[in-house]
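Removed from the display is one protein chain of the complex; every other protein chain stays in position.
Order of writing sets the chain letters: A, B and C. Residues in each chain are counted from 1.
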Amino acid sequence: MLALDNIETFRGPAKILHGISMKIEEGEVVAIVGRNGAGKITTMESIIGLLRVKSGQISFRGENITRMSAHSIARRGIGFSPGDCGLFSSLSVQENLEIGRWHADPKRIDKMADGDTLEKRVYSVFPEIEGFKRRNSLKLSGGQRKMVAISRAMYLCPSLLLIDEAFEGLAPVVISRFRDALKKIKEMGITLLMAESNFSNASLVADRVYVLDRGEVLYEGKPKDAMNDPRVKKILQG
Amino acid sequence: MDIFILQVLNALFYASILYLIASGFTLIFGVMGIANMAHGSFYAVGAFVTAWSLGFLQSRGVEPWLLVFFLPLGAIAVAILGMLIEPILLRPFYQRAHEYQLLLTFGVLLIIEDGIQMIFGSDPLLVDMVIAPFGSLQIFSFRYPNYNFVVIGTGLVTAFLLWALMYRSRFGVVLRATSQDMRMASAMGINVGKVYVLAFGIGSFLAGLGGAIIVPTQTAVVGMGLEALIIAFVVVAVGGIGSQLGALIGALLVALVRTAGVHFVPEIELAVLFLIAVGVLLWRPTGLLGNAP
Amino acid sequence: MTLLETINLKKSFGENVVVNDVSFNVDDGEVVSLVGPNGAGKTSLVNLLSAYLTPDHGQILFKGRDITSLSVSERIKIGIARSFQIANLFDELSALDNISLSISARSGKTYTFLSLADRDTGVQNEAGNILSLFGLDDKSNIPAKELAQGERKLLDVAVAYALKPSFLFLDEPTSGVSTRDKAKIMDTISSAVRNEGVTAAIIEHDMDIVFKYSDRIVVIADGRIIADGPPENIRDDKDVISVIMGSQGNEV
Partner (left out) sequence: MIIKIGAIKNVAQSKLFVISLLIALVLGALPFILGTYQTLLLAYGLIFAIAGLGFNLLLGYTGLLSFGHAAFFGVGAYAVAFAARDLGIKNMELLLLTGILSTFFLSVIFGIFCSGLTRIFFAIMCLALSQVVWVLSNKLYSITGGSDGMSVKWPSILWFDEYSGSGAFHRFIFDYYYYVLVIFCIMVTLMWLLCHSPFGKVLQAIRDNETRAQFVGINIKKCRFISFVISGSLTGLAGTLWVPLTGHITPESLHWPFSGEILFLTLLGGFQNFSGPIIGGIAFTYLKAYAVASTPYWQFVLGVALLLIVIAMPRGIVGLFSSLIARFTSRSERG
């Protein structure tokens, strides 16, 4: 579904990604794990076109999207929920959500099963949003903001959803709530790609992990086998 | 009493023009964070293009009442100018410090100010022939040209349309989202480039419209843009930069103060105006309706 | 001896009460952790104590003196400093300059106009020592904006530490840091703080870290203190653990 082939990306003068290659299949949940500065966020921003890729190729469902602008990539069905949530604080929660729907490709919405509207589908992930959707997005707690950010990306009717740090800053009590939500999204047939600095959180939901270090893929495979690799173990546990 | 009514009408007339200029300035600042130094010059271009084209059409024998429909020509020309300047000149510099945009638009200002002289010459242009077909209204002892009501009405209608655009349309939501976080907006499928061109176009159009509708009552002269820019600064400083309602209230306040100032302290009315801006900024640094970003 | 005491502290934003009637005290030399779910009011509490926010109601006492109305800079003068949840640094200045700025502000050298800052060996040496204390000595000439996230967090704490406070607030010193770096950062901070006998209050989500590094744990939920005691007691309190960890707490 999504293939990265030897991607190199710079942030200003600094080369962050040194030839990253990945393959993500339809319906998978994949987590990119690594320490800070390993290149997780840079990989995500390269995929969705917020950072310009220097060399290499990214293809999505067979189409080369390497140097497309962010909005045309989003319209092709790649949703993004950033680590800082990136909510539009001058808009209400509802307006935040709706923005995604206006730019979703109608063809994808039409393909959904009968009786399953986009709206129903989004709200089934985090029904709590119904309770605060009229509020200004400034007046939300950290957990609520994350819910809105993920739901907003869901409104794009994506076939691939990128979530950066889904569990960061969440209290343990809320983490399990989010884990269930992610499972639900997976059941809808949406492919998930997550960036996680916390390996144990990532292994809760991911079918497969890529461990990054200094802009290179160090390990690729099942989360439970990752710790068998001494290099991965060293990086993730010190 | 007569004088008072006349002064109020004059203030409203002036406020309408100021609002058109300031709302465009504040729109561009709100969406792109650019303090467009060339905004006053856009206003001047609107006036000159309208004056020149109406003069040209009249010389070709077009009836005065028909000419009225060509007034917006100046505004359209400025909108096109703006929609060229934004993508070509400003867009490559959004990643850089704000000082560069200020400097670029200052360069555009210098070019336009001299460009106007090169193209239209330095003689003032006036197209007062479009006023007569509107007739005038008897108010107590004086006659007030109906055209001035058209100008006041244009300001009011524009204010309403802008409000509807910002808060009652999808484009408004998109515009507000983009102005807050353009990266995130583009990740939500919004074509930020298009939004920017449109916003800059609308902002420029408003300044051009101000110039276009004032030129039947005042001559288009070299340097009119510089004064307009400074007064627009005062309007948005008083009203609150980035706020459309602020631009409206600021325009009304500034127009009233200036009209009163010209009446009572003609020598230093401009100084009074700037002092009021100073006072407002001291009291509320973000202007009357601005909120601290 | 009680160093800091709050009496019925209250703060609300509109109808949202973030800190509700909080009274607690911290003894000299203690390391206290503030824990609780998101939105419980921990950061707001620290903001109140560091004068970033003003309370609607209540009093803050420091060494027995009422400091409720003191400004940020006045509280810094009497020895209350803080670090930030999102590293808050002088990005264009080098790591060394970030620290020396703190030192010269502390020692009243702000208004020194015509002598070269980098010739002040006293300040430079102290700054160098603090950098090496925090394991950043090889980064001294690198602008703060070019440091890695973990290093930024450490530098943020070091800038506050350089003020030689008697009370230091640390707002999530390990947030946004990978699991591996967390322990290293906390080891560094904890040894720096304990060596100088600095009293510290730490906001933290990671319960392993909380249990390992603190003398006392204060649990906050919905703006109120719901438990307060040494780590052993908190760990054994099932009710409290379920508030912090959720019903599946043991599983996590």
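As a working rule, contacts are C-beta pairs under 8 Å (C-beta built on N, C-alpha and C of every residue); 3 or more make two chains touch, one makes a residue touch a chain.
For clarity, every value in this text was computed on a predicted model and none was experimentally measured.
What shown chains come into contact with the chain that's not displayed?
So, spelled out: the chain left out of view touches B, C.
So which of B:117, B:136 or B:217 would be touching the chain we can't see?
Answering carefully, the residue with contact to the hidden chain is B:117.
Of C:6, C:104, C:175 or C:214, which residue touches the hidden chain?
Among C:6, C:104, C:175 or C:214, only C:104 touches the chain that is not shown.
Which residue numbers on subunit C touch the omitted chain?
50, 72-73, 76-77, 81-82, 84, 88-93, 96-97, 100-102, 104-106, 109-121, 123-125, 128, 137, 140-141, 159-160, 163
To test your reading of the contact rule: which positions on subunit B touch the chain that is missing from view?
29, 35, 37, 89, 92-93, 96, 99-100, 102-104, 106-111, 113-115, 117-118, 226, 230, 233-234, 236-237, 241, 267-268, 270-271, 274-275, 277-278, 281-282, 285-286
Keep this in mind: only the chains that are shown with their structure count from here on.
Select the chain whose centre, defined as the mean of its C-alpha atoms, is least distant from the mean of all protein C-alpha atoms.
A
Averaged over CA atoms, how far is the centre of subunit B from the centre of subunit C? Could you give it in whole Å?
So the centroids are 50 Å from each other.
Using the average of all C-alpha atoms in each chain as its centre, how far is it in Å between subunit A and subunit B?
44
Could you please specify the touching residues of subunit A with respect to subunit B in the complex?
That would be residues 48-50, 69-71, 74-75, 80, 82, 86, 88-91, 95-96, 98-100, 102-104, 152-153, 156 of subunit A.
Which residues of subunit A touch subunit C in their complex?
Residue positions touching the partner: 14, 34-37, 139, 141-143, 168-177, 197-200, 235-238.
Which residues of subunit B touch subunit A in the complex?
Touching subunit A: residues 170, 173-174, 176-177, 179-181, 183-193 of subunit B.
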